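One chain of protein is taken out of this complex; the other chains stay put.
So, chain A:
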Amino acid sequence: MTPTHTTPTAISEEWFTALAEAVHSDRETQVIGRYSDFWIGAVSPGNWQVALSFRISELVPAPWEDLPREHILISATQAGWEQIFDPQPKPLHHDLLALAKNSPDVTVSGSDVELVRNLRVIARLIDLGKALHAQH
């Protein structure tokens, strides 16, 4: 993926638009996400919140009001979001499930079933985010 000159360096609502572009051009996501349909609520308390719709291999940021009742909620401080997308993470902070256990800055909640049901695609989204973040 190639970040545009407008890609924000810090994780924010706008940053997820760049992630959506990366998802669109990622061959693996296009293959594994064809039948996926889920929502993530991404929150940085006191800073920003964004609803993310993943459907038919495409990630679409949406207004928070669009978030359906069944969704995965990832809430993290700004430091926590940096940990989630850290391309060179430290041990036991290297993965969303690891961070949910071990980082006080990251909370994963909402629907557990939605999380495990879509874990393969979510793991890929995070890998793409790490690659995007590594370019800054």
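One rule holds for everything that comes next: a residue touches a chain if its C-beta (ideal position, glycine included) is under 8 Å from a C-beta of that chain, and two chains touch if they have at least 3 such contacts; residues count from 1.
Basically, contacts and distances are computed from a predicted model.
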In UniProt, the chain not displayed here, chosen among "ABC transporter permease", "4-carboxymuconolactone decarboxylase", "Putative hydrolase" or "Flavocytochrome C", goes by "Putative hydrolase"
Considering the complete complex, of A:10, A:62, A:79 or A:113, the missing chain is touched by A:113
Absent-chain interface residues of chain A come out as 32, 89, 91-92, 94-98, 101-102, 112-113, 116-117, 119-120, 123
